[in-house]
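Dropping a structure here in structure tokens format, bear with me for questions.
A protein chain is absent from this complex, but the other protein chains hold their places.
For subunit A:
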Amino acid sequence: MTPQAARDDTFPKLIATAARIRPGRTAIRHKDLGIWQSWTWEQVHDNVRAYAVGLSALGLQRGDKIAIVGYNRPRLYWTMAAAQWLGAIPVPVYADSVADEMAYVLDHAEVVQAAVQDQEQVDKLLSIADRVPTLRHILYDEERGLRDYDHTHLHPIAEVIEEGRKTLQADPSARAMLGRELAASQGADLAIILYTSGTTGRPKGVMLSYDNVIAAARIGCDFDNLQEGDEIIAYLPIAWVGDHIFSYAQAILAGLCVNCPESPDTVIEDRREIGTTYAFAPPRVFENMLTLTMVRMEDASAFKRRMFHYFIGHANRVGERILNREPVGLKDRLIYRLGDVLIFGPLRNRFGLTGIKVGYTAGEAIGPEIFRFYRAIGVNLKQLYGQTEASVYVTMQPDGEIRADTVGRPAPEVEIRIDDNGEVLYRSPGVFLGYYKDPDKTAETKTPDGFVRSGDAGFFDATGHLHIIDRAKDVGKLRDGALFPPKYVENKLKFYSNIKEAVAFGDGRDFVTCFINIDLTAVGNWAERNNVTYASYQELAGHPLVYDMIERHVDEVNRSLAAEPRMGGAQIRRFLILHKELDADDGELTRTQKVRRGFIADRYEPLIAALYDGSTEADIRTEVTFEDGRKGVIAARVKIRDLKPHPITAPAEGILEAAE
């Protein structure tokens, strides 16, 4: 880190420095019309300055909020930088929020302007404009379909930048204004408000200062030695803290090149073309890639299939040790090398992970098999545990100490303590300022000595690694006192590729029961190969053979629970397969695809009643919301299966003390 960079305590200042020290290096790319368009740091700097002048001309002032809605696009990232230049606060919003959610966030944040990607978002904003009285201007990136709209309060971003550029050339006072505003912002100032998706209740606005974000970004960069020349692909929601740290903060701080994919559907292709060296994805992405590979392999020729299974089997035995640079026999090394040429190399290439230095997964627990698979084929995949309130980093896995069942050691500069009820508390330079306009919630979450209540229950094991078992308030007890961590049980189920989502119930009940969502890709392919015909998701979900298959999975989960300390009581006695996919549009999942247990319990009350009253099937009618806001009703009769629990094989006391 140069001394100059150390003095830059805001992102606009860092961008100005970047334009000076690495002017010709590519800062950001966007694939448009099939071609990668790129901008150097110097061009980014010019654009951001011009944009800031343009925004100022539209009335954006210090302290104002500007909403940002859309996929990852260069101009939307520049909006953040240009707004910060003026001392305004960007508020990125999840692009797939339904109008109602968006109206709440925009109104709560009192945004005066909004920069959005395209017509779809403009329409959404226009439809809620009357509920956001402060909103004055909407800026958009893509012109398509917007030509005939009334443009009194609507502006193309490109034009705003162009206007700014002209003003900057013609008017020296604009230049002076930019210099003044740049110097006026300090590291302790509010940099951004990120709304958390909210597993419970309304979204909360997490306020982060420049110091928070820069400190966190620096921790990550130093930990994994990220520098100029590293390539990342920006495809996760820009409203998510992870994307903000990786694609914005770290990119500006360390000079990474950020690549914006052509569309959400082309991410894997685009990643291949770029050859990213640093990757971040929720477990779901890795799961999907693996499921797709396994499904394709089933359709491959017998020879290829056998080759695949032979080498993957070998990699599972030795690949991880080779990656950790542990001693491995010469013969095993040679076979692995051959496998690398024939199978692993091409696979990594397919996944777009050939050049990868380090990849992270976070947000949810990842299946041990999936995690091991990627590491076995030579991808340095790691887990980390983080929260918006911490500017991401809480714990990380150092090289050589990577395990599927832990989230690693405390990240540099992070202190962690475990509360009496098992809750994880942390303190770090990245810890947030507070929730926007909600001092009560802030006081609830932050202790007087600066620790933050994570809301997650966990414990440190003998090696100093943190295990997260569940949300602290979700860990329940059965009527006989047995421990019931729902998420832990659900994750075990979700590690089967046929099961997409699971929701377990049992707190205060006699035994554990479960809703299951099948994975249409995996089960559909299975159905095709086994001559099972079906016309709809609902029909496939209710098929007796599908039930048989899922029953076997549930039984295996029960067996593994029976073998773990204190988990034997949480075995699943009854389950059913839901007739529809859980969906964020129906409020059943959060925008980051996490299950909203309480909401589901209310909505499917008759099904839960049936799970506990011994009946073998139940009727259910549910209202569903389509993307345009219209509603429909799905009715179904759902069958219920019983299972016999396994005898508990684990000793009664175990290592879970910390979860008490």
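The rule is short, and it goes like this: a residue touches a chain if its C-beta (ideal position, glycine included) is under 8 Å from a C-beta of that chain, and two chains touch if they have at least 3 such contacts; residues count from 1.
Throughout what follows, contacts and distances are computed from a predicted model.
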One chain is missing here; what is its name in UniProt, given the choices "Fe-S cluster assembly protein SufB", "1,2-phenylacetyl-CoA epoxidase subunit A", "ABC transporter ATP-binding protein" or "NADH-ubiquinone oxidoreductase chain 5"?
"ABC transporter ATP-binding protein"
Option touching the unshown chain, where A:Asp265, A:Asp420 or A:Asp449 are the choices:
A:Asp265
Touching the left-out chain: which of A:Asp148, A:Asp420, A:Asp480 or A:Asp613?
A:Asp148
Contacts from subunit A to the absent chain lie at residues 32-35, 123, 126, 144-145, 147-150, 262-263, 265-266, 269, 626-628
